[in-house]
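Missing here: one protein chain of the complex. Every other protein chain is in place.
Chains: A, B and C, in written order; residue numbering restarts at 1 for each.
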């Protein structure tokens, strides 16, 4: 008896739940959990099922594709630890939080390595016995710097997600496309407010009463990728932007961890630059 | 073409989704929305479907019962305005908020009448052209007082829900049983904290930093019925209990309205003194 | 014995608290509540005191100005009901909530009248015995329309605040300047995200997981005035923009009421396009 996570998205049409659940029934699979959503505007059907039973993964995928509308995406996933790479710059709160959760066994993930453009976080990362790769960017073109990072990433073999735990450099389109919907970033504002540099300073200048953080997949428009998770905290006139930044750390790390958790549990669909979360 | 809300709860067993969706398919019903939940601890299956098509309500109910495990509860509901009765005492915020939402057309409900043990709220209620019934409790045994209320309720014919919008008297077991899971109360605390009288005073005395409100179905244990909705607001040492009470009004009215909305949209299952909300 | 609210803002300098509290002491005033804030970036001092005693308002103002740095703003306020005017367009939830709070006696305010560019809200407003002024905008230049509104406003005599309870037209610079920091607007987004038209549609298109509302004083840049209050609610992929708009009503009305309450209690300082709230 195995457990499978089955993620389906396709054009909506009548009878999809029936056809899919019939197939599960015929293959003697038991549905543990089922979530469905129909986006009527785009006429799109999403379904995530957790089923138990005995069947070959490829066979199940093929059977599903036969009964689904053309162009259907089917992912049959046998839960396993995902392989993730962390990238960071100088700040340790988001990175440290993930290291600690990993140490706790809270994440279904192996951290393959940590890549940074500074050497500052090495002592922290190495405490946890995780490989640290310092790739300085000084004196390099952006593409040269990324080429070095890509070389390291490729040396890792297959990886599932790259987590930007306050990695403060912009990635090139080439890099982003290579890992489409697999790079998770934490932006330190309640997007789409305060895109770009120093959002806490922007928030302070605007005099907002609430600040936030946004975890999103990275695409090629700065801070405009599909949003996975957001949260906020209250501030008031006594907050300098430095105090906002300090207070914001807690919400940044919690929101990033929440998004990562959703990714590790295969709960995210991406479409139309948005996410469907089950 | 009609829309039906179909609510099913029964013992869980393999193939339920398949059997139900097959039946929908055979009756040419289109699933607009589907929510399922399996409570593994109690081996219980819950499903709420919104379907469109043409079929007799009784026929559909019967067909469903034939394919479901024994003891299954099946509700096939054709959406219509529910008939609700409001009960209140002296405070107007929760009552007024419902009257305003009703006036706005935000509620799929007809307010059949408002019953109060005081005459204080009459002018407000009558502004909105709604019948007001003053049933004084002074000098009456609890059972005598309730008998008068019941008489009024019966004169209304069928009613769906009784909403206690800060009705500050305890109902007897007989009354409660008569309207099982159909009386919605708003309690002015974050239950189960501060059961009973003057929860704001209790909260003040305890020095809490957050206060809340809880909407629940009424059962025969004071403030212990199934919880439908809760929310909270922050307070600090500058709050007297009177200021807490004032601040609490907003969360009370919002939470009660949210619970009522869930009930009017047939989104609530009750079991094991809890609610499943879809 | 009277109660005074004393609001002071001026350049910061050593000894201000001492000088002010000395003056209160010498005039035999008892401090009930005292809030202070120093904005170090702008070297600005803010203080709001609630004092009780017997002294002439003008005399106290003069005494304070004598001991404070040049250019100090001093407001000595004897608490009284403020005179407010509401403006609305078609939606009733924010307007209705204020009408209900006013009816409850929750607001230290007299509603002088309601002005709208439609006649739709008249029945609601007149239920509460409040004068309704329908000023259609069709076929009029913006300035002509506003001239009619101004005429009505002037007929009211002194007014303290104009509350835009979902008034969906942009005011001209001339109008705004006339009532500087006295026009409170509710914007149906978490500003500065989604400035302009249909923010719920914008929020839906962007795929945010949280939506909000912002109450602010109106200045001459659309949706860019000093923020008074903000709050948020969670949404998910199942929310159409229409459902967001519906859910957003509750946060809009609560945030607007909170901002109005702060204004009525003289708790707001405005400077550098921000607010200091005590």
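The working rule: contacts are C-beta pairs under 8 Å (C-beta built on N, C-alpha and C of every residue); 3 or more make two chains touch, one makes a residue touch a chain.
Since this is a predicted model, take the numbers as computed values, not measurements.
Participant: Give the residue, chosen from B:2, B:134 or B:274, that touches the chain omitted from the document.
Facilitator: Selected residue, touching the omitted chain: B:274.
Participant: Which of these touches the unseen chain: B:113, B:212 or B:248?
Facilitator: In the complete complex, the chain left out is touched by residue B:212.
Participant: Using the document's definition of touch, tell me which of A:15, A:96 or A:212 contacts the absent chain.
Facilitator: A:96
Participant: Of A:162, A:184, A:254 or A:268, which sits in contact with the chain we cannot see?
Facilitator: Hidden-chain contact among the options goes to A:254.
Participant: Could you pull out which residues of subunit A are in touch with the chain that's been left out?
Facilitator: Within subunit A, the residues that touch the unshown chain are 92-93, 96-97, 100-101, 103-104, 106, 124, 127-128, 246, 249-250, 254, 257.
Participant: If the missing chain were put back, which residues of subunit C would it touch?
Facilitator: That gives, for subunit C, the contact residues 14-15, 17-18, 21-22, 24-25, 30-36, 38, 234.
Participant: Across the whole complex, list the residues on subunit B that are touched by the chain not included here.
Facilitator: Against the left-out chain, subunit B lists 37, 39-41, 190-194, 206-210, 212, 226-232, 236-238, 240, 272-277.
Heads up, the rule we're going with is that only the chains that are shown with their structure count from here on.
Participant: Across all chain pairs, which one has the most C-beta contacts?
Facilitator: A-C
Participant: Go ahead and note the Å separation of the Cα centroids belonging to subunit A and subunit C.
Facilitator: 41
Participant: Mark out which residues of subunit C touch at least two other chains, giving numbers and ranges.
Facilitator: Within subunit C, no residue touches at least two other chains.
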